[in-house]
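Missing here: one protein chain of the complex. Every other protein chain is in place.
Up next is chain A:
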Amino acid sequence: MKSSLLLCVALAVSLGFVLVAGYPEDSGDDEHVLVNNKCQCVTVTSKFVPSKENPGEEVLERNIRILVPLRARENISDPMSPLRTTFVYRMTELCKKCDPVEIELGGEIYKAQQSTSCNEPETCYTYNRDKCYTTTFPFSYHGEVKKVQAVLTPASCYAD
């Protein structure tokens, strides 16, 4: 009983901290971005909203936005593959931070990866605008069929 009371008190104090610290100078609609996955087209943002039960209180609300590309192919690099009918979204995979982040330790800057198991290949449902996607297709010319390389996202494939 005592320990649980203590726990509750600690929780209340830390809640207070979070609420107070969470107020920036101008407390506007500060939505934080947690996930911005361009491969699967998912964004997760969070912000404080007044609680429904108790409007005086503020609770943390998470907004998950998923754009499902219904006309996507199984393999986005191959337009001849069949249409994709199954879309799987896993929060743990989406919340992984595999991009190396620069942190400072003892005056030197190091690049560090924040999550483990980042080596697994990701299946993408849509195109990432910053990447260039190409495919080869059979091109028939003068009776000869040649494999020709074509660009799927022309705007992303410029050299400069």
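Criterion: a contact is a pair of C-beta atoms (placed from the backbone, for glycine too) under 8 Å apart; a residue touches a chain by one contact, two chains touch by 3 or more; residues count from 1.
FYI, contacts and distances are computed from a predicted model.
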Just to verify: the chain that's not displayed, which of "Polymeric immunoglobulin receptor", "Skp1-related protein", "Exosome non-catalytic core subunit rrp40" or "Ribosomal RNA-processing protein 41" does UniProt list as its protein name? "Polymeric immunoglobulin receptor"
Residue among A:N36, A:S51 or A:S81 that touches the chain left out of view: A:N36
Tell me where the left-out chain touches chain A, residue by residue. 4, 7-8, 11, 14-15, 18, 24-26, 28, 30-34, 36, 43, 45-46, 60, 95, 97, 101-104, 107, 109, 114, 129-130, 155-156, 158, 160
